[in-house]
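In what follows, a structure is listed as structure tokens, so that the remarks can point back to it.
Note that this complex is displayed minus one protein chain, with the remaining chains in position.
== chain A ==
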Amino acid sequence: MTSFGSVFKVMSKDRFRTTSKVILAELAVIAVTLLWSVATRGVSSGEFFGVTASWSGPAFLAVFILMSVANEHVYTRDTYRLIPVGETKLYTTNLLSSFVMYLYFGIVQVVLYTITASIDADFIKGILDGITGPAYTNLEAGKIVIGLLLMGLAMVILGWTTISLVHLVVSATNNFLPNVSRRAINVVLYVVVIYLVVRVAAFMLHEVNNLGGIMSTGGQGQFILNIVGILVIAVIEAVINIFLLKKWVETIPN
């Protein structure tokens, strides 16, 4: 049987290339935006950090989508399904590979934020000094940042397991149903997915909005519980996905 390291290596190679391309594209867009500012009206205070932060969001979304596509690709292609490993190893390695690439992208973003924040240090300090509201200690602020990061990563994992669940359920049911029922079931499944995505997004926004309040009132336990809850749902979905892969999900024929 093939080792975990070998499967991880082949799965990560292409994803690393894809992620790096997104980073290059992001850097190019940031550079063009700043050059445009220089050419038209000059770079204003705080613009380096502001432009970087603005383009970072779409880039995060792009990497999430591209990694999702790469994940799903593995489940229906003989190229990957014929690798001599069990479905559990294939699934977990696939998910881990995307997760590591997402972390790689995140670390690059942190570096970009750090560089541009140091360029615009005075501007950012001025903004922070002007913020009124609860006065957080450094420890509380640190907890909020870490809490947000953990919540974000947990949501990314849940996002991928949910996308896989829908894909694999559709793929598995397609084998059993005649064409007409297949289309109807697919429509129902897509509606369910959109509903779930909206609910999850609403939950996430709610959590983020309440994070400051939860932390200042000593409710970290509740927040951690929410993160654990998300991960438990992700694990349950992953177990169902692996079961579907083992029992029903076929590859696309030659």
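Just so we're on the same page, a contact is a pair of C-beta atoms (placed from the backbone, for glycine too) under 8 Å apart; a residue touches a chain by one contact, two chains touch by 3 or more; residues count from 1.
Quick note on the criterion: contacts and distances are computed from a predicted model.
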Per UniProt record, name of the chain withheld from view ["Transcriptional regulator", "RNA polymerase subunit sigma-70", "Protein SCO1/2" or "ATP-binding cassette domain-containing protein"]: "ATP-binding cassette domain-containing protein"
Chain A residues that touch the omitted chain in the full complex: 1-2, 6-7, 9-10, 14, 73-74, 77-87, 174-179, 182, 246-254
